[in-house]
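Certain chains of the assembly are absent from this excerpt, and the rest are unmoved.
Read from first to last, the chains carry the letters A and B; within each, the first residue is number 1.
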Amino acid sequence: MNDKPEHFIIDGKRLDGRNLDELRPIKIEMSPLDRADGSCYLEWGNNKIMAAVYGPRELHPRHRQNMTRSVVQYRYNMASFSVDERIRPGPSRRSVEISKVSREAFEPVVFTKFFPRTAIDVFIEVLQADAGTRTAGINAASLALADAGIPMRGLVSACAVGKVDGRIVLDLMKEEDNYGEADMPVAMIAGGRITLLQMDGRLTTEEFYEALKLAKTGCDKVYELQRQALLEKYGGEHPVDAEDVSLEGDTDEQ
Amino acid sequence: MSNDVMAEIQRDYLFNLVLKGERADGRAFDEFREMSIETNVIGAAEGSALVKLGDTQVLVGIKTQPGEPFPDTPDVGVIITNAELIPMASPEFEAGPPREGAIEIARVVDRGIRESKSIDLKKLCITEGEKVWIIFIDIHVLNNGGNIIDAASAGSIAALLTATLPAARYDLGEDSQIPMRDIPIAVTAIEFGGELLLDPSLDEEQIAGTSLTVITNTDGSISGMQKSGAEPLTVDQVIRVVDMAKTAAAEIRKKFLEV
(Lines give C-alpha, C1' and ligand atoms only; values in the text may rest on other atoms or scores of the structure.)
Protein backbone atom coordinates (compact mmCIF):
# COMPACT_ATOMS: atom_id res chain seq x y z
CA MET A 1 0.00 0.00 0.00
CA ASN A 2 1.32 3.37 -0.92
CA ASP A 3 0.84 6.24 1.47
CA LYS A 4 -1.93 8.68 0.88
CA PRO A 5 -0.81 11.52 -1.40
CA GLU A 6 -1.23 15.03 0.00
CA HIS A 7 -3.04 16.28 -3.07
CA PHE A 8 -4.79 14.45 -5.89
CA ILE A 9 -5.31 17.48 -8.10
CA ILE A 10 -2.60 20.01 -8.80
CA ASP A 11 -3.21 22.83 -11.27
CA GLY A 12 -6.31 21.08 -12.54
CA LYS A 13 -4.37 17.91 -13.36
CA ARG A 14 -4.56 14.59 -11.59
CA LEU A 15 -1.67 12.43 -10.39
CA ASP A 16 -1.37 10.72 -13.76
CA GLY A 17 -1.70 13.99 -15.65
CA ARG A 18 -5.34 13.58 -16.63
CA ASN A 19 -7.96 16.32 -16.65
CA LEU A 20 -10.87 15.93 -14.26
CA ASP A 21 -13.18 14.64 -17.00
CA GLU A 22 -10.67 12.44 -18.77
CA LEU A 23 -10.72 8.67 -19.00
CA ARG A 24 -7.62 6.55 -18.61
CA PRO A 25 -6.36 5.01 -21.87
CA ILE A 26 -8.54 2.15 -23.12
CA LYS A 27 -7.40 -0.62 -25.42
CA ILE A 28 -9.83 -3.14 -26.87
CA GLU A 29 -9.07 -6.45 -28.54
CA MET A 30 -12.02 -8.30 -30.02
CA SER A 31 -12.39 -12.11 -30.06
CA PRO A 32 -9.12 -13.10 -28.41
CA LEU A 33 -10.57 -16.43 -27.27
CA ASP A 34 -11.34 -19.26 -29.60
CA ARG A 35 -13.61 -21.50 -27.50
CA ALA A 36 -16.07 -18.88 -26.31
CA ASP A 37 -18.95 -17.79 -28.54
CA GLY A 38 -17.82 -14.22 -28.04
CA SER A 39 -14.93 -12.59 -26.24
CA CYS A 40 -13.18 -9.33 -25.63
CA TYR A 41 -9.94 -8.30 -23.98
CA LEU A 42 -9.91 -4.82 -22.55
CA GLU A 43 -7.22 -2.76 -20.93
CA TRP A 44 -8.33 0.33 -19.05
CA GLY A 45 -5.48 2.11 -17.32
CA ASN A 46 -3.80 -0.75 -15.52
CA ASN A 47 -6.89 -2.92 -15.51
CA LYS A 48 -6.59 -6.00 -17.68
CA ILE A 49 -9.90 -7.69 -18.23
CA MET A 50 -10.91 -10.75 -20.22
CA ALA A 51 -14.57 -11.26 -21.04
CA ALA A 52 -16.12 -14.34 -22.60
CA VAL A 53 -19.70 -15.18 -23.51
CA TYR A 54 -21.19 -18.63 -24.00
CA GLY A 55 -24.74 -19.02 -25.17
CA PRO A 56 -27.57 -19.11 -25.68
CA ARG A 57 -26.98 -22.67 -24.51
CA GLU A 58 -28.70 -25.34 -22.47
CA LEU A 59 -29.09 -24.48 -18.81
CA HIS A 60 -28.35 -27.05 -16.10
CA PRO A 61 -29.78 -27.97 -13.71
CA ARG A 62 -33.12 -27.96 -15.42
CA HIS A 63 -35.15 -26.44 -12.61
CA ARG A 64 -33.20 -23.22 -13.15
CA GLN A 65 -34.57 -22.90 -16.68
CA ASN A 66 -37.13 -20.22 -17.42
CA MET A 67 -39.88 -21.29 -19.83
CA THR A 68 -40.30 -17.84 -21.34
CA ARG A 69 -36.79 -16.42 -21.56
CA SER A 70 -33.09 -16.97 -21.43
CA VAL A 71 -31.39 -16.70 -18.04
CA VAL A 72 -28.45 -14.33 -18.01
CA GLN A 73 -25.65 -15.50 -15.74
CA TYR A 74 -22.66 -13.33 -14.92
CA ARG A 75 -19.51 -14.37 -13.12
CA TYR A 76 -17.05 -11.67 -12.16
CA ASN A 77 -13.83 -13.18 -10.90
CA MET A 78 -10.47 -11.79 -9.89
CA ALA A 79 -7.40 -13.85 -10.69
CA SER A 80 -5.53 -14.58 -7.49
CA PHE A 81 -2.48 -12.69 -8.81
CA SER A 82 -4.40 -9.65 -10.04
CA VAL A 83 -3.63 -7.51 -6.99
CA ASP A 84 -0.70 -6.89 -4.65
CA GLU A 85 -1.98 -9.16 -1.89
CA ARG A 86 -2.79 -12.61 -3.33
CA ILE A 87 -6.52 -13.38 -3.40
CA ARG A 88 -7.68 -16.82 -2.38
CA PRO A 89 -9.38 -18.41 -5.42
CA GLY A 90 -13.16 -18.73 -5.43
CA PRO A 91 -16.07 -16.35 -5.01
CA SER A 92 -15.93 -13.70 -2.30
CA ARG A 93 -18.83 -11.67 -0.97
CA ARG A 94 -17.54 -8.76 -3.00
CA SER A 95 -17.40 -10.73 -6.24
CA VAL A 96 -20.87 -12.18 -5.63
CA GLU A 97 -22.33 -8.69 -5.25
CA ILE A 98 -20.50 -7.35 -8.30
CA SER A 99 -21.68 -10.32 -10.35
CA LYS A 100 -25.26 -9.60 -9.32
CA VAL A 101 -25.34 -5.90 -10.14
CA SER A 102 -23.40 -6.47 -13.36
CA ARG A 103 -25.86 -9.13 -14.46
CA GLU A 104 -28.69 -6.71 -13.78
CA ALA A 105 -26.87 -4.12 -15.88
CA PHE A 106 -27.41 -6.38 -18.89
CA GLU A 107 -30.80 -7.89 -18.22
CA PRO A 108 -32.63 -4.82 -19.61
CA VAL A 109 -30.78 -4.93 -22.95
CA VAL A 110 -30.53 -8.60 -23.86
CA PHE A 111 -33.48 -9.94 -25.88
CA THR A 112 -33.87 -12.87 -23.54
CA LYS A 113 -37.37 -13.72 -24.81
CA PHE A 114 -35.84 -15.00 -28.04
CA PHE A 115 -34.21 -17.94 -26.28
CA PRO A 116 -36.49 -19.58 -23.73
CA ARG A 117 -35.00 -22.27 -21.44
CA THR A 118 -31.42 -21.31 -22.28
CA ALA A 119 -28.59 -19.62 -20.42
CA ILE A 120 -26.44 -16.76 -21.62
CA ASP A 121 -23.24 -16.94 -19.61
CA VAL A 122 -20.94 -13.98 -19.22
CA PHE A 123 -17.55 -14.61 -17.65
CA ILE A 124 -15.29 -11.78 -16.54
CA GLU A 125 -11.75 -12.47 -15.43
CA VAL A 126 -9.89 -9.59 -13.87
CA LEU A 127 -6.30 -10.45 -14.74
CA GLN A 128 -4.89 -7.25 -13.31
CA ALA A 129 -6.86 -4.88 -11.15
CA ASP A 130 -6.58 -1.16 -10.92
CA ALA A 131 -9.62 0.80 -9.75
CA GLY A 132 -12.82 0.35 -11.74
CA THR A 133 -12.74 -3.36 -12.51
CA ARG A 134 -16.52 -3.80 -12.42
CA THR A 135 -17.14 -1.04 -14.97
CA ALA A 136 -14.26 -2.25 -17.13
CA GLY A 137 -15.76 -5.72 -16.91
CA ILE A 138 -19.15 -4.46 -18.04
CA ASN A 139 -17.64 -2.70 -21.03
CA ALA A 140 -15.79 -5.84 -22.04
CA ALA A 141 -18.87 -7.97 -21.45
CA SER A 142 -20.91 -5.69 -23.68
CA LEU A 143 -18.52 -6.27 -26.56
CA ALA A 144 -18.23 -9.97 -25.90
CA LEU A 145 -22.03 -10.26 -26.02
CA ALA A 146 -22.06 -8.41 -29.35
CA ASP A 147 -19.23 -10.62 -30.56
CA ALA A 148 -21.29 -13.68 -29.65
CA GLY A 149 -24.12 -12.30 -31.76
CA ILE A 150 -26.51 -12.01 -28.82
CA PRO A 151 -29.29 -9.63 -29.88
CA MET A 152 -29.37 -6.56 -27.64
CA ARG A 153 -31.33 -3.34 -27.47
CA GLY A 154 -28.03 -1.48 -27.31
CA LEU A 155 -24.57 -1.62 -25.88
CA VAL A 156 -24.07 -1.08 -22.19
CA SER A 157 -21.29 1.36 -21.34
CA ALA A 158 -19.93 1.98 -17.88
CA CYS A 159 -17.54 4.14 -15.96
CA ALA A 160 -17.02 5.37 -12.44
CA VAL A 161 -17.03 8.90 -11.20
CA GLY A 162 -15.82 10.02 -7.81
CA LYS A 163 -14.75 12.81 -5.57
CA VAL A 164 -11.16 13.64 -4.66
CA ASP A 165 -9.79 16.81 -3.14
CA GLY A 166 -13.38 18.04 -3.03
CA ARG A 167 -13.79 17.81 -6.82
CA ILE A 168 -15.90 15.49 -8.92
CA VAL A 169 -13.70 13.54 -11.33
CA LEU A 170 -14.18 10.92 -13.99
CA ASP A 171 -12.74 7.40 -13.84
CA LEU A 172 -10.90 7.02 -10.55
CA MET A 173 -7.44 5.53 -10.59
CA LYS A 174 -6.27 3.35 -7.70
CA GLU A 175 -4.96 6.06 -5.36
CA GLU A 176 -8.08 8.14 -5.95
CA ASP A 177 -10.24 5.12 -5.21
CA ASN A 178 -8.33 4.20 -2.05
CA TYR A 179 -8.19 7.63 -0.51
CA GLY A 180 -10.93 9.55 -2.30
CA GLU A 181 -14.13 10.83 -0.76
CA ALA A 182 -16.61 9.04 -2.98
CA ASP A 183 -16.82 6.44 -5.74
CA MET A 184 -19.83 5.95 -7.99
CA PRO A 185 -19.86 3.27 -10.68
CA VAL A 186 -22.53 3.78 -13.32
CA ALA A 187 -23.62 1.75 -16.34
CA MET A 188 -25.89 3.15 -19.04
CA ILE A 189 -27.57 1.99 -22.17
CA ALA A 190 -26.56 4.28 -25.01
CA GLY A 191 -29.14 7.01 -24.61
CA GLY A 192 -28.57 7.44 -20.93
CA ARG A 193 -30.85 5.03 -19.14
CA ILE A 194 -29.09 3.73 -16.06
CA THR A 195 -28.69 -0.03 -15.62
CA LEU A 196 -26.14 -0.01 -12.80
CA LEU A 197 -25.76 2.56 -10.08
CA GLN A 198 -23.85 2.25 -6.86
CA MET A 199 -22.36 4.89 -4.63
CA ASP A 200 -19.95 4.81 -1.73
CA GLY A 201 -18.53 7.74 0.16
CA ARG A 202 -20.14 11.05 0.89
CA LEU A 203 -21.58 13.52 -1.59
CA THR A 204 -23.85 16.51 -1.24
CA THR A 205 -26.92 16.46 -3.45
CA GLU A 206 -25.31 19.01 -5.78
CA GLU A 207 -22.14 16.97 -6.04
CA PHE A 208 -24.27 13.94 -6.79
CA TYR A 209 -26.04 15.75 -9.66
CA GLU A 210 -22.66 16.80 -11.05
CA ALA A 211 -21.35 13.25 -10.71
CA LEU A 212 -24.33 11.82 -12.54
CA LYS A 213 -23.80 14.27 -15.39
CA LEU A 214 -20.11 13.46 -15.59
CA ALA A 215 -20.91 9.74 -15.59
CA LYS A 216 -23.08 10.32 -18.66
CA THR A 217 -20.17 12.06 -20.40
CA GLY A 218 -17.88 9.17 -19.47
CA CYS A 219 -20.29 6.49 -20.66
CA ASP A 220 -20.73 8.35 -23.96
CA LYS A 221 -16.97 8.33 -24.48
CA VAL A 222 -16.77 4.65 -23.66
CA TYR A 223 -19.65 3.93 -26.00
CA GLU A 224 -17.81 5.61 -28.86
CA LEU A 225 -14.76 3.40 -28.25
CA GLN A 226 -16.93 0.29 -28.10
CA ARG A 227 -18.63 1.27 -31.33
CA GLN A 228 -15.32 1.77 -33.06
CA ALA A 229 -14.08 -1.60 -31.87
CA LEU A 230 -17.14 -3.30 -33.32
CA LEU A 231 -16.88 -1.37 -36.58
CA GLU A 232 -13.24 -2.33 -36.94
CA LYS A 233 -14.04 -5.95 -36.32
CA TYR A 234 -17.27 -6.32 -38.26
CA GLY A 235 -17.13 -3.39 -40.66
CA GLY A 236 -20.38 -3.20 -42.60
CA GLU A 237 -21.41 -6.72 -41.62
CA HIS A 238 -24.66 -7.41 -39.90
CA PRO A 239 -23.89 -7.80 -36.20
CA VAL A 240 -22.95 -4.13 -35.94
CA ASP A 241 -25.03 -2.92 -38.84
CA ALA A 242 -28.29 -3.85 -37.26
CA GLU A 243 -27.23 -2.83 -33.83
CA ASP A 244 -25.73 0.38 -34.98
CA VAL A 245 -29.06 1.69 -36.14
CA SER A 246 -30.84 0.96 -32.93
CA LEU A 247 -27.97 2.34 -30.92
CA GLU A 248 -27.88 5.56 -32.86
CA GLY A 249 -31.59 5.78 -32.51
CA ASP A 250 -31.19 5.47 -28.77
CA THR A 251 -28.54 8.15 -28.74
CA ASP A 252 -30.71 10.54 -30.71
CA GLU A 253 -33.50 10.11 -28.22
CA GLN A 254 -32.08 12.34 -25.55
CA MET B 1 -49.29 -22.17 -14.05
CA SER B 2 -52.01 -20.96 -11.72
CA ASN B 3 -49.27 -19.22 -9.76
CA ASP B 4 -48.36 -17.34 -12.90
CA VAL B 5 -51.97 -16.40 -13.48
CA MET B 6 -52.31 -15.16 -9.90
CA ALA B 7 -49.12 -13.14 -10.28
CA GLU B 8 -50.48 -11.64 -13.48
CA ILE B 9 -53.77 -10.67 -11.81
CA GLN B 10 -51.92 -9.24 -8.82
CA ARG B 11 -49.68 -7.23 -11.12
CA ASP B 12 -52.65 -5.83 -13.05
CA TYR B 13 -54.44 -4.96 -9.84
CA LEU B 14 -51.47 -3.08 -8.41
CA PHE B 15 -50.73 -1.46 -11.74
CA ASN B 16 -54.25 -0.10 -12.01
CA LEU B 17 -54.05 1.20 -8.46
CA VAL B 18 -50.80 3.00 -9.21
CA LEU B 19 -52.35 4.58 -12.29
CA LYS B 20 -54.98 6.01 -9.96
CA GLY B 21 -52.28 7.25 -7.61
CA GLU B 22 -53.10 4.64 -4.98
CA ARG B 23 -51.41 1.77 -3.15
CA ALA B 24 -53.05 -1.41 -1.90
CA ASP B 25 -52.57 -0.45 1.75
CA GLY B 26 -53.75 3.13 1.22
CA ARG B 27 -50.37 4.78 1.60
CA ALA B 28 -49.15 7.73 -0.43
CA PHE B 29 -46.29 6.92 -2.83
CA ASP B 30 -43.76 8.61 -0.56
CA GLU B 31 -45.16 7.22 2.67
CA PHE B 32 -43.44 4.63 4.85
CA ARG B 33 -45.31 1.96 6.73
CA GLU B 34 -45.30 2.30 10.51
CA MET B 35 -41.78 1.61 11.78
CA SER B 36 -41.19 0.55 15.38
CA ILE B 37 -37.74 0.15 16.86
CA GLU B 38 -37.12 -1.66 20.13
CA THR B 39 -33.54 -1.70 21.37
CA ASN B 40 -31.64 -3.83 23.90
CA VAL B 41 -33.91 -6.78 23.25
CA ILE B 42 -31.06 -9.31 23.44
CA GLY B 43 -29.12 -9.08 26.66
CA ALA B 44 -26.43 -11.48 25.44
CA ALA B 45 -25.53 -9.07 22.64
CA GLU B 46 -23.59 -5.86 23.21
CA GLY B 47 -26.30 -4.06 21.28
CA SER B 48 -29.52 -5.10 19.60
CA ALA B 49 -32.63 -3.77 17.95
CA LEU B 50 -35.86 -5.30 16.72
CA VAL B 51 -37.31 -3.31 13.85
CA LYS B 52 -40.86 -3.80 12.64
CA LEU B 53 -41.67 -2.11 9.36
CA GLY B 54 -45.18 -3.14 8.42
CA ASP B 55 -45.04 -6.94 8.46
CA THR B 56 -41.29 -7.00 8.10
CA GLN B 57 -39.39 -7.95 11.24
CA VAL B 58 -35.63 -7.68 11.44
CA LEU B 59 -33.54 -8.35 14.51
CA VAL B 60 -30.03 -6.92 14.56
CA GLY B 61 -27.48 -8.00 17.13
CA ILE B 62 -24.10 -6.40 17.74
CA LYS B 63 -21.24 -8.40 19.16
CA THR B 64 -17.94 -6.67 19.94
CA GLN B 65 -14.63 -8.24 20.82
CA PRO B 66 -10.95 -7.36 20.65
CA GLY B 67 -9.07 -8.75 17.69
CA GLU B 68 -6.38 -8.07 15.13
CA PRO B 69 -6.68 -5.13 12.70
CA PHE B 70 -6.27 -5.63 8.97
CA PRO B 71 -2.57 -5.29 8.05
CA ASP B 72 -3.21 -2.32 5.73
CA THR B 73 -5.27 -0.38 8.29
CA PRO B 74 -3.51 -1.06 11.60
CA ASP B 75 -5.02 1.83 13.52
CA VAL B 76 -8.74 1.47 12.93
CA GLY B 77 -11.41 -0.93 14.15
CA VAL B 78 -13.07 -3.58 12.03
CA ILE B 79 -16.75 -3.81 11.08
CA ILE B 80 -18.10 -7.13 9.85
CA THR B 81 -21.69 -7.11 8.67
CA ASN B 82 -23.57 -10.28 7.99
CA ALA B 83 -27.18 -10.82 6.92
CA GLU B 84 -29.08 -14.07 7.21
CA LEU B 85 -32.23 -14.58 5.19
CA ILE B 86 -33.23 -17.54 7.33
CA PRO B 87 -35.94 -19.86 5.98
CA MET B 88 -38.17 -18.87 8.90
CA ALA B 89 -38.70 -15.48 7.33
CA SER B 90 -40.16 -16.48 3.99
CA PRO B 91 -41.10 -19.57 2.00
CA GLU B 92 -38.63 -18.34 -0.64
CA PHE B 93 -35.60 -18.31 1.64
CA GLU B 94 -33.50 -21.43 1.92
CA ALA B 95 -31.06 -22.61 4.55
CA GLY B 96 -27.40 -22.47 3.74
CA PRO B 97 -24.65 -19.92 3.34
CA PRO B 98 -25.81 -16.42 2.35
CA ARG B 99 -26.66 -16.03 -1.35
CA GLU B 100 -26.44 -12.94 -3.46
CA GLY B 101 -29.58 -11.35 -1.98
CA ALA B 102 -28.37 -11.63 1.61
CA ILE B 103 -24.86 -10.63 0.63
CA GLU B 104 -26.13 -7.53 -1.17
CA ILE B 105 -28.19 -6.46 1.87
CA ALA B 106 -25.24 -6.93 4.22
CA ARG B 107 -22.86 -5.06 1.96
CA VAL B 108 -25.18 -2.12 1.31
CA VAL B 109 -25.91 -1.72 5.02
CA ASP B 110 -22.21 -2.08 5.77
CA ARG B 111 -21.16 0.55 3.25
CA GLY B 112 -23.83 2.95 4.46
CA ILE B 113 -22.40 2.78 7.97
CA ARG B 114 -18.79 2.74 6.88
CA GLU B 115 -18.89 5.42 4.20
CA SER B 116 -20.96 7.86 6.23
CA LYS B 117 -18.16 7.58 8.78
CA SER B 118 -20.90 7.27 11.36
CA ILE B 119 -18.57 5.13 13.51
CA ASP B 120 -15.30 6.76 14.51
CA LEU B 121 -13.17 3.76 13.61
CA LYS B 122 -9.96 5.34 14.90
CA LYS B 123 -11.41 5.29 18.40
CA LEU B 124 -11.82 1.51 18.09
CA CYS B 125 -8.06 1.07 18.00
CA ILE B 126 -6.72 -0.43 21.23
CA THR B 127 -3.05 -0.99 20.34
CA GLU B 128 -2.00 0.06 16.85
CA GLY B 129 -1.19 -2.87 14.62
CA GLU B 130 -2.07 -5.38 17.34
CA LYS B 131 -5.47 -5.01 18.84
CA VAL B 132 -8.63 -3.19 17.79
CA TRP B 133 -12.31 -3.62 18.49
CA ILE B 134 -14.09 -5.85 16.03
CA ILE B 135 -17.76 -5.04 15.63
CA PHE B 136 -19.99 -7.77 14.27
CA ILE B 137 -23.33 -6.54 12.95
CA ASP B 138 -25.57 -9.57 12.50
CA ILE B 139 -28.83 -8.98 10.66
CA HIS B 140 -31.41 -11.66 11.33
CA VAL B 141 -34.52 -11.34 9.19
CA LEU B 142 -37.45 -12.95 11.03
CA ASN B 143 -40.31 -12.09 8.70
CA ASN B 144 -40.07 -10.77 5.17
CA GLY B 145 -42.88 -8.31 4.54
CA GLY B 146 -40.89 -6.35 1.96
CA ASN B 147 -38.13 -3.73 2.10
CA ILE B 148 -35.82 -5.70 4.31
CA ILE B 149 -32.95 -3.40 3.49
CA ASP B 150 -34.40 -0.26 5.08
CA ALA B 151 -35.42 -2.19 8.18
CA ALA B 152 -31.98 -3.80 8.39
CA SER B 153 -30.26 -0.47 7.99
CA ALA B 154 -32.39 1.22 10.66
CA GLY B 155 -31.95 -1.75 12.97
CA SER B 156 -28.19 -1.74 12.55
CA ILE B 157 -27.91 1.94 13.41
CA ALA B 158 -30.28 1.60 16.36
CA ALA B 159 -28.33 -1.36 17.68
CA LEU B 160 -25.01 0.44 17.24
CA LEU B 161 -26.30 3.53 19.01
CA THR B 162 -27.12 1.51 22.11
CA ALA B 163 -24.19 -0.92 22.00
CA THR B 164 -21.34 -1.05 24.48
CA LEU B 165 -17.69 -1.97 24.11
CA PRO B 166 -17.25 -4.41 27.01
CA ALA B 167 -13.70 -3.31 27.81
CA ALA B 168 -13.85 -4.40 31.44
CA ARG B 169 -14.53 -8.02 30.44
CA TYR B 170 -11.19 -8.06 28.59
CA ASP B 171 -9.24 -6.01 31.15
CA LEU B 172 -9.13 -3.08 28.76
CA GLY B 173 -10.44 -0.35 31.03
CA GLU B 174 -13.98 0.86 31.42
CA ASP B 175 -16.89 -0.06 29.21
CA SER B 176 -17.95 2.61 26.78
CA GLN B 177 -20.39 3.27 23.98
CA ILE B 178 -19.47 2.66 20.36
CA PRO B 179 -18.30 6.12 19.20
CA MET B 180 -21.09 7.18 16.81
CA ARG B 181 -21.01 10.43 14.84
CA ASP B 182 -23.94 10.25 12.45
CA ILE B 183 -27.20 8.46 11.72
CA PRO B 184 -27.24 7.29 8.10
CA ILE B 185 -30.70 6.15 7.01
CA ALA B 186 -31.46 3.92 4.03
CA VAL B 187 -34.59 4.65 2.04
CA THR B 188 -35.65 2.42 -0.81
CA ALA B 189 -37.94 3.18 -3.70
CA ILE B 190 -39.26 0.89 -6.39
CA GLU B 191 -40.09 1.90 -9.89
CA PHE B 192 -43.45 0.59 -11.14
CA GLY B 193 -45.50 1.84 -14.05
CA GLY B 194 -43.25 4.86 -14.28
CA GLU B 195 -44.02 5.83 -10.69
CA LEU B 196 -41.68 5.76 -7.71
CA LEU B 197 -42.97 4.21 -4.47
CA LEU B 198 -41.10 4.36 -1.17
CA ASP B 199 -40.88 1.48 1.28
CA PRO B 200 -42.34 -1.22 -0.96
CA SER B 201 -44.49 -3.91 0.60
CA LEU B 202 -43.73 -7.48 -0.33
CA ASP B 203 -46.39 -7.52 -3.07
CA GLU B 204 -45.10 -4.31 -4.56
CA GLU B 205 -41.53 -5.46 -4.37
CA GLN B 206 -42.29 -8.67 -6.21
CA ILE B 207 -43.84 -6.97 -9.20
CA ALA B 208 -41.38 -4.09 -9.44
CA GLY B 209 -38.60 -4.38 -11.99
CA THR B 210 -36.10 -2.46 -10.02
CA SER B 211 -35.38 -0.64 -6.76
CA LEU B 212 -33.05 2.13 -5.70
CA THR B 213 -31.75 2.47 -2.16
CA VAL B 214 -30.38 5.83 -1.09
CA ILE B 215 -28.60 6.30 2.21
CA THR B 216 -28.55 9.86 3.51
CA ASN B 217 -27.04 11.52 6.56
CA THR B 218 -28.12 14.13 9.09
CA ASP B 219 -26.61 16.94 7.02
CA GLY B 220 -28.50 15.82 3.94
CA SER B 221 -25.45 14.34 2.24
CA ILE B 222 -25.61 10.99 0.48
CA SER B 223 -23.37 8.18 1.71
CA GLY B 224 -24.59 5.23 -0.25
CA MET B 225 -26.69 4.21 -3.18
CA GLN B 226 -27.57 0.89 -4.76
CA LYS B 227 -29.71 0.12 -7.73
CA SER B 228 -31.02 -3.42 -7.69
CA GLY B 229 -33.10 -5.24 -10.27
CA ALA B 230 -33.37 -5.80 -13.97
CA GLU B 231 -35.03 -2.61 -15.24
CA PRO B 232 -33.26 0.63 -16.12
CA LEU B 233 -33.90 3.95 -14.40
CA THR B 234 -33.69 7.35 -16.00
CA VAL B 235 -31.49 10.08 -14.60
CA ASP B 236 -34.63 12.00 -13.62
CA GLN B 237 -36.00 9.06 -11.70
CA VAL B 238 -32.78 8.70 -9.77
CA ILE B 239 -32.81 12.38 -8.87
CA ARG B 240 -36.41 12.15 -7.70
CA VAL B 241 -35.64 9.14 -5.48
CA VAL B 242 -32.76 11.04 -3.88
CA ASP B 243 -35.10 13.89 -3.01
CA MET B 244 -37.77 11.58 -1.62
CA ALA B 245 -35.15 9.64 0.34
CA LYS B 246 -33.80 12.74 2.05
CA THR B 247 -37.23 13.78 3.26
CA ALA B 248 -38.21 10.29 4.40
CA ALA B 249 -34.88 9.71 6.13
CA ALA B 250 -35.23 12.93 8.14
CA GLU B 251 -38.56 11.65 9.36
CA ILE B 252 -37.18 8.25 10.32
CA ARG B 253 -34.16 9.80 11.96
CA LYS B 254 -36.46 11.45 14.50
CA LYS B 255 -37.23 8.01 15.90
CA PHE B 256 -33.62 7.64 16.94
CA LEU B 257 -33.80 10.58 19.24
CA GLU B 258 -36.38 8.56 21.12
CA VAL B 259 -34.26 5.42 21.17
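Note that in this section contacts are C-beta pairs under 8 Å (C-beta built on N, C-alpha and C of every residue); 3 or more make two chains touch, one makes a residue touch a chain.
Please read these numbers as outputs of a predicted model, since none were measured by experiment.
Student: When only one copy of each protein chain is drawn, what copy numbers apply to the whole complex in this file?
Tutor: Written as a formula over the shown labels, the complex is A x3, B x3.
In the analysis below, only the chains that are shown with their structure count from here on.
Student: Measuring centre to centre with CA averages, how many angstrom lie between subunit A and subunit B?
Tutor: That pair's centroid distance is 27 Å.
Student: Under the stated contact criterion, what part of subunit B meets subunit A in this complex?
Tutor: Subunit B residues touching subunit A: 72, 98-100, 103-104, 106-107, 111, 115-117, 210, 212, 217, 220-235, 238-239, 242-243, 246.
Student: Would you tell me which residues of subunit A are touching subunit B in their complex?
Tutor: 1, 85, 93-94, 96-97, 99-101, 104, 107-108, 182, 184, 189, 192-205, 208-209, 212, 216
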